[in-house]
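To keep things clear, I will list the structure first and then write my remarks on it.
The other protein chains are all here in position, but one chain of the complex has been omitted.
Note that the chains take the letters A and B in the order they are written out, and that residue 1 is the start of every chain.
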Amino acid sequence: MSRAVEEAGGKTSVNPWENPAAEPFIRIENLRKTFDGFPAVDGVSLDIYQGELFAILGGSGCGKSTLLRLLAGFENPTAGKVVIDGVDMAGRPPYERPTNMMFQSYAVFPHYTVADNVAYGLKKEGLGKAEVKDRVAELLELVQLQDFARRKPRQLSGGQQQRVALARALAKRPKVLLLDEPLAALDRNLRERTQFELMNIQDRLGITFIVVTHDQEEAMTLATRIAVMDAGRFVQVGTPTEIYEYPNSRFVADFFGAINLFEGRADASDPSRIICAETGVVIHADPLAGQTLPDVLFVAVRPEKIRLSREAPAGEGVTVMHGTVEDLAYYGNHSLYRVRTDQGKLVQVSSQNTHRSAELALEWNEPIHLSWPRDCSVVLTE
Amino acid sequence: MRRDGRSPTFLFSCLCFGFAFLYVPILVMIVYSFNDSRLVSVWTGFSLRWYGALWENEQIIDAALLSLRIAFVSATLATALGTLAALAITRMGRFRGRALFSGMLAAPLVMPEVITGLSLLMLFVSLEGAIGWPLGRGADTITIAHITFSMAYVAVVVQARLTAMDRALEEAAMDLGCRPMGVTFDIILPLIAPAMLSGWLLAFTLSLDDLVIASFVSGPESSTLPMVIYSKVRLGITPDVNALAAVIVAIVGIGVAVAGWLMARMARTAA
Partner (left out) sequence: MMGRGPSVALQRPERLWRRTVAGVPYLWLLVFFLAPFAIVLRISFADPLIGQPPFTPLYDEAQGIQLTADNYRFLTEDDLYWVSYLKSMRIAAVATLLCLLIGYPMAYGIARARAVWRNVLLLLVILPFWTSFLLRVYAWMGMLSGQGVVNKALLALGLVDQPVQILYTDLAVYLGIVYTYLPFMILPLYATLERLDGELLDAAADLGGRPRQAFLDITLPLSAPGVVAGSMLVFIPALGEFVIPSLLGGLDTLMIGRTLYDEFFVNRDWPLASAVASVLVLILVLPIVVFQRFSQLDREAAR
């Protein structure tokens, strides 16, 4: 669920991207960037709304960093345009854009103190000394570095350096804050804390954030919306829930966590019945509306949607398979099972350990039934 | 992408100007080595006569051979000593007098040649008076002088490689039962061999190139190539020196080309 809805506390609130009358804050139109003929960003269009925390997600080399650099003005687009708050950014160098960036390497100036780093942008803006001082103090407090103002970057930990970079980027009160892999260099504990800090700061300042990341977990927890990128194009744009529960392709489904994929074809007479090619089992699914189904399609089912039971489950629209437990792993809060169906297909199942002693207490090589309701089958055509 | 104020055109013209500055004098010198005239700056026609004159100039040939011999011996010994010194600095931990040692090792890099030459001569003279060695001065004293100042350069090159080397390799060897001396021969030396080779080449070049120190510590019978060249050009330009310069540039050029080709081939086979 998106956070906009949560905040509204159930009141009728329409997310801006669902409201055709809403004015987008950032418009990216058909943006292209080629390096030596190779397209890094290959015709991308996107609207981002004020106050969004937008994540661009993709593997390395998918073009997400180039896209961010195009927004910041470090690269000039080969074609297309970027409009921020109604102003076309074409030909505008980075030092004249209302965007600021938090770099992946932090790029904290090593020869300046923490305070001078934060003050840099303000001084370039021509602000008075007293004002700069106040703003720096305010920002250092925001990132809880007030006691480190006079330190040099090399005396700081990685997490502290990152907060300097954040304060520095926020100092000029940019219209858009660009974050390049903000959590990549942090260790696990710090990641979680920083993630919530970022969300808090974004809430308080109301600045539009655009985050580039390769980590789907990071994108899902942080973002209001996510654009999944591959080979310079957007594969899917949507809220974290939409992308997780309704991926539009095998690529997206696979990118977000574990998933079971079944190849099959739709029953000619009843498109809600899909005959699995590998197992011959009939998989029940909600038919896709207004779409002609290709001969070969895929059904994707998340491991946590599958139920394990000793007795054969029954019911309308429930897909059932039978197999034996080949492997099981206990993770504390949940357990992971790998079940080999009688036809030889390996299926992953995860189940929450809601009780102290698992009700099922499955053994290796135990025969078992797998089942999931029809609305958990996601039909993918590509 | 212009990020800090220097336009590519500005930089490009700076590079062009700089390289022209570095190479035009050498090219002019080579061109005039083919000049027929004895007056070096007036072009009268193409000729190889100065190369012939060079070939028949026994003084220059002898000096060149002496220089090469001194350079070979001093580079080899300087590489051995410089490598030991680099090992001592980077791998022997703290020992008594380490600060003095590293100071003495670095000082020849910045010492004016006139001082190195003068002080070594004073040493040789004093030694001769005190213990009767070295008897007079010649190729041996030049070699010792060259070893002393070029081992510092070798040490710098080898030290850089040793510092960059992964210590885990040596620790792994020791973990597998190798003793420190064995580690040096089995692990360290093979890995620093390229640095030692660069150091050797550097020492060889420095020795071949040295005029000032050799002038101080040489005897009447031993004139190195730079000394002969200097005595010729001190009085003005002579065309056979142009020819000699052209020959040296050609040798260096071929050497670099061969080295480049070898390295490219090695990189290909490694890939």
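The working rule: contacts are C-beta pairs under 8 Å (C-beta built on N, C-alpha and C of every residue); 3 or more make two chains touch, one makes a residue touch a chain.
It should be emphasised that the depicted structure is a prediction, and the values quoted were computed from it without experimental measurement.
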item: Absent chain, residues of subunit B that touch it; value: 2-6, 8, 10-12, 14-15, 17-19, 21-26, 28-29, 32, 39-42, 81-82, 84-85, 87-88, 91-95, 97, 101, 104-108, 110-115, 118-120, 122-123, 125-126, 129, 144-145, 147-148, 151, 155, 167, 170-171, 174, 179-181, 183-184, 205, 208-209, 211-212, 215-216, 226, 229-230, 233-234, 236-237, 241-242, 244-245, 248-249, 252, 255-256, 260
item: Hidden partner interface residues of subunit A, rising order; value: 72-74, 93-97, 99-101, 103-105, 107, 109-111, 120-121, 124-125, 168-169, 171-172
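To be clear about the criterion, only the chains that are shown with their structure count from here on.
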item: Interchain centroid distance [CA atoms averaged], subunit A/subunit B, Å; value: 59
